[in-house]
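For this depiction, one protein chain was excluded, whereas all remaining protein chains were kept in their positions.
Naming follows writing order (A and B), and every chain is counted from residue 1.
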Amino acid sequence: MDIIVCIKRVPDATEAEIEVSRDGQSIDTEDLTFGISEWDNFAVEEAISIKEEHGGSVTAISIGDEDSEDVLRRALAMGADRAVLVSDAVFEGSDAFATARILHQVVSQHQFDLVLTGAIASDTSAGQVGGMLAAMLDVPQVALATDMSIEGSKAVVQHEVEGGLERVVELELPALVTVQSGINEPRYVSIRGIRKVAGEEIPVIDAGSLGIDVSELGRAGSRVRLNELFISAEGEGAEILEGSTEEVADQLIERMRERGVL
Amino acid sequence: MPKILVVAEFVGGSLDETAQELAGAARMLAATASQDYSVSAVVLGEGLSEASAGLALWFDEVFVFDDASYAVPDAEVYGAAVAPLVEREQPRLVLIPHTNNGMDLAPWLAIRGERTMVTDCLSLEWSGESIEAVRMMYSSKVQARVTVDPSAKGFLITVRPGAYSVPDGAPGPSGSVIAESSAAGAAPRRRFVRTVTPGVEDVDITQADLLVSIGRGIEEEENLEIVEKLAVALGAEVSCSRPVADKKWLPKTRQVGTSGATVKPKMYLAIGISGSFQHLGGLKGSPFIAAINSDARAPIFEVAQVGIVGDLFDVVPVLTEKLEALNS
Partner (left out) sequence: MIFTLSLLKAPADAEVLGVSAPVLHTVLVVVALAVFPFIISRRLVPVRAAAPDVRFDRLGKRIQRLVVLGFGQSRQPRYKVAGTLHILIFAGFVILSLRTLTLVGEGFDAGFTLPGLGGDAGDVYATLKDYTALVVLVACGTAALRRLVFHPARYSDRHAVRSHGPEAYVILGAISLLMVSDAFYEGSEIARANDAGFDLPLSSTVSLILDGMASSSLGTIHVWAFWVHNVTLLSFLCFLPVSKHFHVITALPNVFLMNMRTGGSIKPPRHDIENLDDVEKLGVSAVEDFTWKHVLDFYSCTDCGRCTDNCPAYATGTPLSPRLVSIKSRDFIYDSFPITGKIVPADRRPAFIGDVIKEGELWACTTCGACEDACPVTIEYIDKIVDMRRHLVDEGLVPRSLQKPLADLGKSGNPYGKPKRRRGQWCKDEGGMEIVRTLDEGDEADLLFFTDSCASFDPRIQQIARAMGGLISAAGEDCGTLGRDEVDSGHEARRIGEEGLFEALRDQNLEAMGERKFSRIITTDPHAMNALRNDGYGLDKPVLHHSELLAELIENGKLKFESDADGRTYTFHDPCYLGRHNKVFDAPRKVLDAIPGIKRVEMERSRNRSFCCGGGSLYLFNEGEAESHMGENRLDMAEQVGADVVVTACPFCMINFEDAVKTTGREGKMEIIDLAELVLRFVRSEDGVEAASQGSGAD
């Protein structure tokens, strides 16, 4: 089983207080720590577990700058066999489509039975690149996998569907699966483990090696472009609802509606 | 006349609410566009006559794929049907709800249909020939306004369920219902095997979107019932703080906190929970936090967006009643 896993380096947003930069074009990263997108981490663990069971290899690919080597090394420390960094200044600002095209070029240079990636990236929460890549590679795909196994030349995947239900589907390999968090228990990577792979070579692929017109990449080449980032105003502390029990219950329901949780 | 095509989700024997939400969104976009648009819908499933008729109240055209082979929503099967339809009808904009099924189908369809894609949008509006969309980023802490330029063929956009409300206005005149069938294509490379219903004990609160969480304020085990009813009315899972798990009123797997589970819901309704550092340490992302507590100085009110200072035994039943009324 040759498995490719696509991973992304993102800021750790869950704990941090995110601030938008003055020009509204990015977030302040000064106090942020970075790491692998949580869903991609589950994908790496899944890839390595499958390899441990069925033999084969795991190749981790990431599009980013030299800092992305951190997440690639982490994947190596977890047990991936190879890591590839795809890096070029012209890639910056690429939207999901451009990103999928870049990945498509790189992935199709490899022999693979399975491509795994996180269902969404923890920074964009978009959930596009996996499915797009599958379409470009023309392989069967399924999203939001919560359990999977390989049986012969098929991947048997359980995934989240509507109403709290899950369905099991069979995919003919080669296939692409995007994984939901909780699909497995990722192994821990110790500092020592990372140090052990510190010397491993990670080849870098730049735009020149891809067969894409660079004018179709990066911010300039993307059709989805960021206008501005903003933080919706939230007061300090709770808005305490006033009134009779009936009234506050109504108000609470209204607030829930406004947030789209009802 | 250019079209906006909405993919209506039909699950569990009925039309999902998102169909009407997107009808509203589509109609709004049609009305605010620089040219006239018609609004169409496509629905797939089995036993769709009532659903189609319902959709026809909201859309000018309803394309219906009614067959046993569509009984179970499957992205490959649905995609194989919708893609040729899209190719034929050439809608400028395809709208899909950002549900699990939507996430399975949309990206593939966007590539097949060569349309620019953006997902999980909270709002859409025209900006010339492009669309300006707002969506969340960074664990819902930041909102992004993006400009989406159409490709030659247009757009494919997924919309967050609940972002648009079901339109109030009376539906317009009935649109036409068109039966469709999909040509037998290449053998599917993805095959549905079976449906799995996760057991009640298997509930993993770490994956839940809506949580109703209870703390010591519940006082006794018998009173849990009150909160469980509320959770059902909300479609939420029940979680708790440490004292409740310690007393074994709920299994430890339901405990939120540094020593329990880490959750990242969209909404966290904290009832009778004071909000200790340890408890809040298990709450990640930036959920909408609402709190009900009799103590106005409880720390939970510092992190909640909305709060009710009151007796939960008064408030919760009333809240439940109102939600149940809404559901029916």
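Convention: a contact is a pair of C-beta atoms (placed from the backbone, for glycine too) under 8 Å apart; a residue touches a chain by one contact, two chains touch by 3 or more.
The structure presented is a predicted model; accordingly, all values stated were derived computationally and were not measured.
Residue B:P243 is the one among B:G113, B:P243, B:P265 or B:G310 that touches the chain missing from this view.
Only one of the listed residues, B:S38, B:S123 or B:S276, touches the absent chain: B:S276. Interface residues of chain B with the unshown chain, by the touch rule above, are 215-216, 241-243, 246-247, 258-259, 262, 273-279, 281, 297-299.
Chain A residues in contact with the hidden partner, per the touch definition given at the top, are 12, 14-17, 31-33, 35, 78, 185-193, 195-196.
Basically, only the chains that are shown with their structure count from here on.
If each chain is reduced to the centroid of its CA atoms, chain A and chain B end up 21 Å from each other.
Those residues of chain B whose C-beta lies close enough to touch chain A in the complex are 9, 11-12, 16, 72-76, 99-101, 103-104, 106-108, 110-112, 116-120, 122, 132, 135-151, 160-163, 165, 188-198, 204, 206-207, 209-210, 234, 264, 266-267, 284-285, 288-291, 296, 301-310, 314-315, 318-319, 322-323, 326.
The touching residues of chain A, counted against chain B in their complex, run 11, 13-15, 18, 20, 27, 96-97, 100, 119, 122-132, 134-136, 139-144, 156, 158-172, 175, 180-182, 223-232, 234, 236-241, 245-246, 248-253, 255-257, 259-262.
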